[in-house]
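What you see is the complex with one protein chain gone and the rest in place.
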Amino acid sequence: MHKPEIAITRERLLAAREMVLNMGPQHPSTHGVLRVILKLDGETVIDLDCDIGYLHRGVEKICENRTYVHIEPYFDRLDYVAAVSNDLCYVETVEKIAGIEVPEKAKYIRVILTELQRIASHLLWLGTHAMDIGAVTIFLYAFREREEILKIFENYFGARLTANAFRIGGLQYDIYDGFEEQVRAFCRIFPERLKEYETILNENRIWLQRTVGIGILTAEEAKDLGVTGPVLRASGVKWDIRKAFPYEVYDQVEFDIPVGENGDTYDRYLVRMEEMRQSRLIILQCLDRLKKLHPGPVLGKVPKVIRPPVGEVYHSIESPKGELGIYLVSNGTAFPERLRIRPPSLINLQALKKMAIGHLVADVVALIGSIDIVLGEVDR
Amino acid sequence: MEEKKDKPTPKGASATKAPPTLPIVELKDDPILNRLRARFPTAVLEAVEILGLPTLTIAREQIVDVCRFLRDDEEALFDFLTDLTARHIPEAEKPFQVIYHLYSFPRNVRWRLKVNLAEGEACPSVVSVWSAANWMEREAYDLVGVRFEGHPDLRRLLLPEDWEGHPLRKDYPLEFRYNRWCEKHLNMIAFREGTEYSGRFE
Partner (left out) sequence: MELFWTVWNHPIVSAYIVRRLPTIVIVLFVILTVAAYLVYAERKISAFIQARLGPMRVGPYGLLQPLADALKLLSKEDIIPARAERSIFVIAPMISVVASLVVLAVIPFGPGRATITDINIGVLFILAVSSVGVLGIILGGWASNSKYPLLGALRSSAQMVSYEVAIALALVGPLMFAKTLSMVGVIEAQMADGVWYVLYQPVAFLIFLVGGLAETNRAPFDLPEAESEIVAGYHTEYSGFRWALYFVAEYTNIVISAAIAATVFLGGWHFPGLTRLAEPGTGLYALLAVLIFAAKVFAIVYCFIWFRWTFPRYRYDQLMGLGWKWLIPAALANILVTGAVLVLAQHLGLVETVRTEAGERLVSLWPWGKLFLIAASLLIGVPIVWIVLAVINRRSADFNLRVQRQIRLPERGEEEIFAEV
């Protein structure tokens, strides 16, 4: 098809009247304290730089001075939206290096809670992303569902947001009476609510115009930039750590990995919506298996003071944001020598520059939302 | 590889016996390692396997070539850089270590590469191999102080531009002491030695 072409030479770009716009740390729709410095020509973005570190708390340094049990609450505060996943990554890493066995029942409960947390995290993403693009009502609806999940968490952990969920070696509490009914009740109402959101957004002309073709990231670019999680899957790479390096009991449940085609914002939206459905299926399967294992132990044999052997380990899980990895170096004492957290949000945020250049200012907001960053994880 | 030297028991260590070590197996018969050794005979200084993860120590000057080989070679296919980080090991003869975690999508294999650096030595940057290394190297420079040669834009990522010191070094104190940036921008002055600031009220 013949398309007319306009030549934009380098000179013309440099001669353009550039304006530097600061989407500052205080802004209604950068998710947290993120500062994006945009160089604009009119409304088109020609350059982008992220200034992060407003939420840097030195977690890695602190962890070098805490015992393994004391470190766990710090991980809740990393990605505070999906706290339970962070805890899961941490306790699994320590169990891996220290060689601690976790009872089967505890693994199933852990998976149920982690998948519930994945749904909650995606619901928050949906609400804020839709709100940034203008559909404010979805925010309220998504939080109505998230509220159900947080009630389950409150009943089980005692806390809604930063739950300090798991223990090295299993779980602290057994499930309470009514846990299964509550989770099943949520799984029962959830598909129709998802359908409600899709009715408002999926075929909506305005939504399509705001998200289709925005921020296209090809598979090669995504792999080159180190992007993981739903962003990578939306670019066409069928990869999920739960299938590649199965942990907990993910190799014993059946679920599908949604993959996108074009790598634009719309595909990232579709991938996350489908992931919520798949999480629900995982939860139902685990609940069925759990019935057979109940009652049973939930905590394995753990020494009083955890002193892992000298060595190093890298362990990662599929958190709702991407691949959350921990590189732990132990020197045989009760304190870690080096605890490095591989933050998915930070490395996904690198891709923002590549995605946003050439688009308009309004698209930058949509893109930040579609990468789904949490500044607690970016800055640690 | 960490050496345990004779010194007073570090904090948190058990007082009775030496701590156990994870089993470390010498990496033999790995075809990719053989190809790598054939191509770069002097690059691989050590090759072991820890908890199932092949860990190679690479010489500093050849790290970029090794990485490019691992990415482009049709049998290695390490097209993904999972993580790049740095460590400060004050007791070792080369106190800084940069650690790379590579991943191959087609083969579903993870590898770890390490580069040991002396004080003041810069590590060649692998940004030209994987763009993912851009911010990760900036963060390693920011927090540990390792410079990367060839990085297009090496400046601090998390801390403010004019911060002094690299916090993840072992000689950087955990608790707040005097800091020039804080005095200039936040009006926080130094604490006198021995000041009681733990917050107890009589």
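Each chain carries a letter (A and B) given by its place in the written order, and its residues are counted from 1.
FYI, a residue touches a chain if its C-beta (ideal position, glycine included) is under 8 Å from a C-beta of that chain, and two chains touch if they have at least 3 such contacts.
Fair warning: this is a prediction, and the values are worked out from it, not measured in the lab.
> Can you pull out the displayed chains that the omitted chain is in contact with?
Across all of the complex, the chain we cannot see touches A.
> Of the listed residues A:Arg205, A:Lys291 or A:Lys304, which contacts the missing chain in the full complex?
A:Arg205
> Which of A:Leu88, A:Ile109 or A:Ala135 touches the chain that is not shown?
Residue touching the absent chain, from the options given: A:Ala135.
> May I ask which residue of A:Gly58, A:Pro73 or A:Gly213 touches the chain that does not appear here?
Result: among the candidates, A:Gly213 touches the missing chain.
> Please output the residues of subunit A touching the missing chain, sorted low to high.
Output for subunit A: 3-10, 13, 19, 21, 27-29, 43-44, 46, 130-137, 140-141, 144, 200-201, 204-210, 212-213, 216, 357-358, 360-363, 365.
The rule we apply is simple: only the chains that are shown with their structure count from here on.
> Round to the nearest whole Å and give the separation of the Cα centres of subunit A and subunit B.
The mean C-alpha positions of subunit A and subunit B differ by 25 Å.
> Can you list the residues on subunit A that touch subunit B in the complex?
Contacts found on subunit A: 52-53, 56, 58, 60-62, 65, 67, 96-97, 223-227, 237, 239, 244-245, 305, 307, 309-314, 316, 323, 325, 327, 329, 331-335, 337-338, 340, 342, 346-347, 349-350, 379-380.
> Touching residues of subunit B toward subunit A in the complex: what are they?
2, 4, 10-14, 18-22, 24, 50-51, 53, 55, 79-83, 85, 87, 99, 101, 105, 108, 110, 112, 130-136, 139, 143, 156-160, 167-168, 172, 174
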